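All protein chains of the complex are present and in place, except for one that has been dropped.
Lettered A and B in written order, each chain numbered from 1.
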Amino acid sequence: MILHPVDTILSLVLLSVLFSFGSSRLPGLIKVLAFQGIVVSMVPFFIGHDMNGGGIVFTFVTLLIRGIIIPMSIYIAIKKVAIKREVEPIIGYHASILCGLGLIVAATYISRQLNIVSISDYKLLFPTAIALLVAGMFLLMARRNAIAMVLGYIMMENGIYLVGTTISIRARHIVEFGILLDVLAGVMIMAIILQNIKRTFDDVDTANLRTLKE
Amino acid sequence: MSQFFMSILIIVFGGFLSLILARQFKLMKMVAVFSLSAGCFWGLFDAVTKLMQSGSDAASFKYLNVFSLAFQIDGLSAFFLVVIFAVCLVAVIYSFHYMDHSGEAVRTAVHYFFFSILIASMALVVTAANMITFMLSWEIMSLSSFFLVIYNYESSENRKAGYLYFVFSHVGAMFIFAAFGIVYGYTGSFGFGAMDSIPETAKIVVFIFSFIGFGSKAGVFPFHVWLPHAHPAAPSHISAVMSGVMIKIGIYGIVKMYTLLNFHTPLFGNIVLVAGVVSGILGVVYALGQHDLKRLLAYHSVENIGIILIGLGIGMIGVSSGNPLMAVLGFSGGFLHVLNHSIFKSVLFMGAGMVLHKTGTRTIDALGGLLKKMKITGATFIIGSLAICGLPPFNGFVSEFFIYIGGFKGIGLENSAFVMSIFAIISLAVIGGLALACFTKVVGVVFQGEPRTKAAVNVDEKGSTMLASMLILAGACIFIGIFPGAFIQMSIKAVSALGLGYGHVPLEPFGQMTANITFAAMVFLVSLLVVIAIRWFYYRGKTITKSGTWGCGFTQPTAKMQYTGSSYAASILEFFSPAAPLDEDHPKIKGRFPEKTYYKSHVNDIAELNMKGVIVNPVLFIFDKLRWIQHGDIHLYIGYILLAIVLLLFFI
Partner (left out) sequence: MIESIILWLLAILLAPFFSAIMFKVKAFFGGRKGSPLLINYYTLIKLFKKGSVYSTSTTAVFKLGPIISFTSAITVLMFLPIAGHHPIFSFNGDVIFILYLMGLGRFFTIAAAMDTASPFEGMGAAREAYFPIICEAAMFMILIFFYRLTGHLQLSAYFTGDNTIALWNLGGAPLLFIVISFFIILLTENSRVPVDDPATHLELTMIHEVMVLDHSGPDLGLIELGSFCKLFFYSTIVSRLILPFDFKISAMGYFVFVLGLIIVYVAIGLTESVIARYRMDKVPQFVLTSFALAFFATIITLEFI
């Protein structure tokens, strides 16, 4: 019982939810999400059903995209483009953390009510998945900053992936669906960045014009 | 029972005598104080004996040939009688030097009269054995305390406070009437005994109604709105009695109803516990934001009522989940806190009274450095503060310790009992921390540092009876904190009178716990002595110099630069700002040499804030529509009377 790997990993995932609620800056939030992505993608290794060669490669690729490529691209994007670093909370950080605790309790309760048989080996798996979904939704709701909202979306996506791993021990297509959503998120990120670049350059332009006038 | 009635008679007789002797100020005071305290002492002695023998005593009289006035003293009433008589005894002694305006002799006499009535009626409430007696004494208690609240009726603020109190106590009484009415509807008798035979849904309604009714007397959030207005308005020893004793009668009512209904659903425990948690935390948060010393203490009563309710709630949850140890721990912790709070709150109110008496102001930020001139007041006030924060080795710790242990017993349970226990423990911890912040603010700003205004400069602490009563109570705080054995036994006796179906409550585990508390306190005190010895050893023959406070490089510090109570509390209040919105008023500072400026802040009580919109305005709206009844024509009024009589005759 001591330090069961899956449960430990899932505890870390839940922890990252709390930290993401508490972080006030985008870079911090991105780091938390990257950590969450890596950790979430590691879960299939330890669940260990049909981990054949293809499966391992598949999981590695997910890990790469989820944990490194997406966070990195967002990070670089906000570095290059002058986007506000504050996540602009609608619900304050203290309240968010307490809400997070409440969400986790609720997720635990809900998952117990659902009581899905196939995943009863890993008690924390389903609650974590639901907690991620709900927490992502909460971030979408409670943060004004667009990038923070995208990150909330990514968190939801992590949750979907976890649900996928719980149910899809044989059904791969749900995992593929996860990847699909990854791509979707990527597209969304790009769209927002483009829009931001446009707006920022506009801003820069007007500022320049004003300096020219003086 | 005759002993009890004799003591009541002496008290009331003293009150009447003071009215007769109103012209002789000194004599009147002496007679009143002597007879009131003699009555209280007798009553106290009698109550303690009854409690220790754990006997039960009853008496009844016919009244108007229709109703019977019945009285009964069991363990629970005896416990509350101890609290009532003990605190009133000390408060009466305190009043001797506090009421020293010989120009207001008549007013003082009237005050003693109502004071005696208040003591007597409180004692009668806790001994009442049927609904009629209970409500009769309850109303006398509310009315007599109303007249004490408007003692200084010249100030419009006090009149408003009295009015608010009047409204609240009568709306509360209305709820109690409603609860009793429901019971009467089912049983057809005014006796308390038949109450457990009514159906369960009715029991729930009765409990909730009586909880609101008694809660409004006890100052449970959100029915506490009158409390911070009324308590500061009364003279300080009356504030001590009201805050220390009278609001506990509300607690008595809640416990009594719980016992009488004899229905052990988890719902009651949860209601009481949640109400306790909310009053506890919000009470202390609002207290932290106050600028008026006595208002601050009044809000602390809300907090402590919260702690008591948490204890009772844990007890009720223990009963409903069949855990006798948790039940007894919760209830006895709650009862002990009733006693403890009455003691330390009285010390604090008396200390505040002394400060008010000598400086003439209750504003915290106008005071400072009083400890140097008022050594005994300051020391007893600090002891009271330590006790109210629940720190060892003072009495507040003992009762909180019991409640904690009871709460932890609930951690072993499942589902809602587990969640509620977590809730209770964490909120107790938070309340403790906030109380510490609040009382370091009071002690630090009022008694320490340098005087902030002229009012605090030339003070003394004359008035031997005032000092004596504060010393007695402070001594009690320490004594109960170190040797709680006898007092815990008393509260357990009160618990066993609840008839919880555990038969005789075993004293053994509690004996061990009290021994542990005594032992731990002793360990601390011995190490304290050792450390003092070490310090003395290192200071032998050393040079000790006096100098100004280090101003961190600033060489011209003034008393005005000290940290104020408002700034002390600001950051904590900000954390709780959703529950305690802060109104600030200060002009922007302009220019290089700004004008004299000011800063005003006020913490809003959300109950008070919402009361207007949710209750007052709709009620006003309805009454506005009924205004046509008041026509101004005398014939119409006679018509109303006729109509009323006809209707009454019709129904009877």
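Please note the rule applied: contacts are C-beta pairs under 8 Å (C-beta built on N, C-alpha and C of every residue); 3 or more make two chains touch, one makes a residue touch a chain.
All values derive from a computational prediction rather than experimental measurement.
The chain that is not displayed touches the following shown chains in the complete assembly: A, B.
Note that of B:55, B:193, B:360 or B:433, the residue touching the chain absent from this view is B:433. Interface note: of B:516, B:577 or B:597, the residue touching the hidden chain in the full complex is B:516. Checked against the full complex, the candidates B:9, B:528 or B:620 give a single residue touching the omitted chain, namely B:528. Interface residues of chain B facing the missing partner chain: 368-369, 371-372, 378, 382, 385-386, 389-392, 397, 400-401, 404-405, 408, 411-412, 422, 425-426, 428-430, 432-434, 436-437, 439-441, 443-445, 448-450, 512-513, 516-517, 519-520, 523-524, 527-528, 531-532, 535, 538-539, 542-552, 557, 559, 561-563, 567-572, 575. For chain A, the list of residues touching the undisplayed chain reads 1-4, 7-8, 11, 14-15, 18-19, 22, 24, 93-94, 97-98, 100-101, 104-105, 108, 123-124, 127.
Just so it is clear, only the chains that are shown with their structure count from here on.
One finds 51 Å separating the Cα centroids of chain A and chain B.
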